[in-house]
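Here the complex is missing one protein chain, while the rest keep their positions.
By letter and in written order, the chains are A and B; residue numbering begins at 1 in each of them.
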Amino acid sequence: MTPLNNVSIVSEQPEANVKTKRIVEAILFAARRPMTAKQVQQVFPELEQPELPEILSAIDSIIEDYRFRPIELKAVASGYRFQVRQELSRWVSRLFEEKPPKYSRALLETLAIIAYKQPVTRGEIEDIRGVSVSSSIIQTLLEREWVKVVAHKEVPGRPGLYGTTKQFLDYFNIASINELPTLQEIQHLEWPIDKMQQPTQVTSEKQETN
Amino acid sequence: MTPLNNVSIVSEQPEANVKTKRIVEAILFAARRPMTAKQVQQVFPELEQPELPEILSAIDSIIEDYRFRPIELKAVASGYRFQVRQELSRWVSRLFEEKPPKYSRALLETLAIIAYKQPVTRGEIEDIRGVSVSSSIIQTLLEREWVKVVAHKEVPGRPGLYGTTKQFLDYFNIASINELPTLQEIQHLEWPIDKMQQPTQVTSEKQETN
Partner (left out) sequence: MTAIASIEVMPLPFAMVNGAPFEKLPDDLYIPPDALEVFLDLFEGPLDLLLYLIRRQNLDIVNIPIAQITQQYISYIKLMGELNMELAAEYLVMAALLAEIKSRMLLPRQIEGDDEEEDPRATLIRRLQEYECIKAAAEEIDLLARIERDIFAIDVDVSLLGVDQPLPDVQLNDMLLALKDVFKRVAQLSHHQITKEALSVRERMATILEYLKGENNLLFSQLFVRKEGRHGVVVSFLAILELGKEGLIEIIQSEPCSEIRVRAVSSPSETQGL
């Protein structure tokens, strides 16, 4: 269907059978959660299951078909899901009475620490933020299934070590934690080195002893 | 607007603007219920609302676009709705053959609070739980027809007040909310032994692989 599948000629993926593609598309539309290629494959009756490469090729072809439509088939952490394109959210959000939840800075900072420093204990989170972390923040993050206890630290009290989940990545529309900007990137963004060269800085140090 | 507006003299319907059509399609995909053309129109901000004929023309054009796809935009009694085509039901039905999913602890807590504190707003539920309640929980309870919005509280934002329904009573086989144990009685309940071993439900976690 899409003529520009040069890629598929080179790659080993077999061109998906038209019927397979139709079924894959229907499954992805009907599922209310992201589906991996393997999960899609397993929806087919056992004797009719296409090979994984064929499923993947069908998925590629569907992604291509929807390239210019207002919805897209997107790969997030736990699989592929159809979703409305971001640029249309302004209109679509008006469908729903409820305002999307807002998250407090305290919650987002806690989440950021877990995302970047995982696995991390609550005590370590508190050290970094310099304040205690309220139980309701941890509870909210656990309940939203954005974080989970991945292990326990072998120190007295065996505190839980928190890590992020696939649901966290799904919710923030990314496929892997690597898609987050690195702390180095953030740091450089925030720490212009040339600050050091500003002459005003020098004077400030002299007041030290007053 | 659209160059071929002459056509509309013949067909009565103005050719839908490309942007309008994109928005209409996005709305119909995101809505969780059938939408009439008028309802679709009203999702647009007041000053940007296309005329009804333009919406209808967009809908026609979308129906046409999906003619060969495994889903269709169909007019049902209460409006237009995207559906998986009938002939694919054999495959899609297998999606739902898995054992029934489980509700989260958060959902059960929310339901219980609505039963005991009705009429109650979402904010009040959150105050009691000490944790925010996600929209999807409320949505699930509404869809299940266990709770409904009985009125709106006259405070800023006019939040909905939730109460339980007759279906709720029927499901739990009680004639009235009165038959629920009192809060004092609840204090003495114990989790059955087999539930103790799996304190938190690990739903959706099984699909982790791949």
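Throughout what follows, a contact is a pair of C-beta atoms (placed from the backbone, for glycine too) under 8 Å apart; a residue touches a chain by one contact, two chains touch by 3 or more.
Keep in mind that this is a model prediction, so the values were computed, not measured.
Visitor: Just checking the interface: what residues of chain B touch the absent partner chain?
Guide: Where chain B meets the chain not shown: residues 26, 29-32, 71, 81-84, 86, 88-89, 92-93, 96, 99-103, 105, 108-109, 111-113, 115-119, 127-130, 135, 144, 150-154, 158, 161, 163-164, 171-172, 174, 176-178, 180-184, 186-187, 189-192, 195.
Visitor: Residue by residue, what part of chain A touches the chain that was omitted?
Guide: 29-30, 32, 71, 81-84, 86, 89, 92-93, 100-101, 103, 105-106, 108-109, 111-113, 115-116, 128-132, 170-174, 180-181, 183, 186-187, 189-191, 195-196, 198, 200-201, 204-205, 207-210
As a convention for this text, only the chains that are shown with their structure count from here on.
Visitor: Report the inter-centroid distance (CA atoms only) between chain A and chain B in whole Å.
Guide: Chain A and chain B have C-alpha centres separated by 23 Å.
Visitor: Name, in rising order, each residue of chain A that touches chain B in their complex.
Guide: It comes out as residues 22-23, 25-27, 29-31, 33, 36-39, 43-45, 69-71, 78, 82, 84-85, 88, 91-92, 94-98, 100-101, 135-136, 139-140, 143-145, 166-167.
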